[in-house]
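Only a portion of the chains appears, each positioned as in the full assembly.
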Amino acid sequence: MNITESLLKALTLLGLGMTFVFLFLGLLMVAVSLMAKYIPADEPVVNKNALKRKTVAPVSTQQGVNPTLIAAITSAVQQYRKTEVV
Amino acid sequence: MDGLTTLWMETGIANFEWPDLVMIAVGSLLLYLAIVRQFEPLLLLPIGFGAILANIPNAGFTDQGGLLYYIYHIGIETGVFPLIIFMGVGALTDFGALIANPKTLLLGAAAQFGIFATLFGALLLNLIPGFDFSMADASAIAIIGGADGPTAIFLASKLAPDLLGAIAVAAYSYMALVPIIQPPIMRALTTQAEREIKMEQLRPVSKKEKIIFPLVVLFLTILFLPAATPLVGMFCLGNLMRESGVVDRLSSTSQNELINIVTIFLGLGVGSKLSAEHFLNLETLGILALGAIAFSIGTAAGLLMAKLMGKFSKTPINPLIGAAGVSAVPMAARVANKVGLEANPHNFLLMHAMGPNVAGVLGSAVAAGVLLALVG
């Protein structure tokens, strides 16, 4: 393949490639727009998963764990772990 | 005294040849860039270290039975490591901004022009004596313009394994250099008024849309470009694990321990391809030059596309976010935000730029699929 041939090949690749990329992502754009149209927004009510997590969460916040304390103990934990050398 | 001679004959000093030393210097330079300049340290530190290890005379790291030999052949030649990384990146990616503003997908498409334009550059270099890039080589080099490390490594391992080292180093270096390469181009191609454009706030995106999005991407890829399904498929798997909310254990492990483990070995394996014979030649310089060109063209193409779209769009589009279409997540989006803030200190483009930014990841994976299908 001489240089002219290979440049021609590259031109084809450029044309095909960019067309393809645009078609592909363009189609995806259409699909996402359709999705926006037909899929209902999340209900304001918390969903099952969020709820499951919430049931665990509130105790700690309600009971007033100081967040800096958590930070402090976290690093203590990490340091404690480091002492457990193999 | 036999032992003394043996020991001497085993030292590095007695065995060094110039190319080894130069490559060890290259590895050290990468470590410097990673540690002091903080250029993509997660990859460049292991790559640099791997480059040093690979070029130690008599240590046999890359010979059969050596550590880097196993890492390269098991993890990189097979494509397994980049695919696992891509799964992790999928699990780390939030497509919310893109789903909220799907037009940004076109910006991610336009920025791939850098890839295909670079093909010409690589082939034209063949006119200079000393260069001899095949079409497969040229394609692997061009993918640097995709600004996506795992995609570049995956494609190079399939199309041009000998150039893998140089290509990966170029890809990660330029990704780290995004804050230096992009701003001048962005300023040159936009007016002050354009850079000041404020964009409308993004709508909230529902959980369902986020779950369905990776599946839509997957099925479009299956329909139109099966060659891209290894990359896109693993990416979508990661993203689906993230968004489905039912496998948080797996999603978390993909984003953390698994991607970390594979990153270490991927870096070492890439570094092992930085051997003197494959790196110390004119072609590497060509690859580095072409990489910079690819990045610049991609940046410009994304930007111009954004300007064009702005002409026809009902809602305002700041052209700076087009530059983020090259991917280099999240660096390019941050650069767009920063250049926007320079023009208007109250204009926060970060979230708007995340749309084209993640679209660019998909765009370059699709481009890689096209190159695999047509050249591979």
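Letters A and B mark the chains as written, and numbering starts fresh at 1 in each.
The criterion applied here is as follows: a contact is a pair of C-beta atoms (placed from the backbone, for glycine too) under 8 Å apart; a residue touches a chain by one contact, two chains touch by 3 or more.
Predicted model, so just to flag it, every value in this text is computed and none were measured.
Participant: Just one representative per chain kind is placed here; work out the formula for the complete complex.
Facilitator: So the complete complex, counted chain by chain, is A x3, B x3.
Here is the rule we go by: only the chains that are shown with their structure count from here on.
Participant: Using Cα averages as centroids, what's the distance between chain A and chain B in whole Å?
Facilitator: The separation of the two C-alpha centroids amounts to 18 Å.
Participant: Once bound in the complex, which stretches of chain B touch chain A?
Facilitator: So the residues of chain B touching chain A come out as 98-99, 102-103, 105-106, 108-110, 112-113, 115-117, 119-120, 123-124, 126-127, 135, 138-139, 204, 206-209, 212-213, 216-217, 220-221, 224-225, 245, 359, 362-363, 366-367, 370-371, 374-375.
Participant: What part of chain A is in contact with chain B in the complex they form?
Facilitator: 1, 3, 6-7, 9-11, 13-14, 16-18, 20-29, 31-33, 35-36, 39-42, 47, 49
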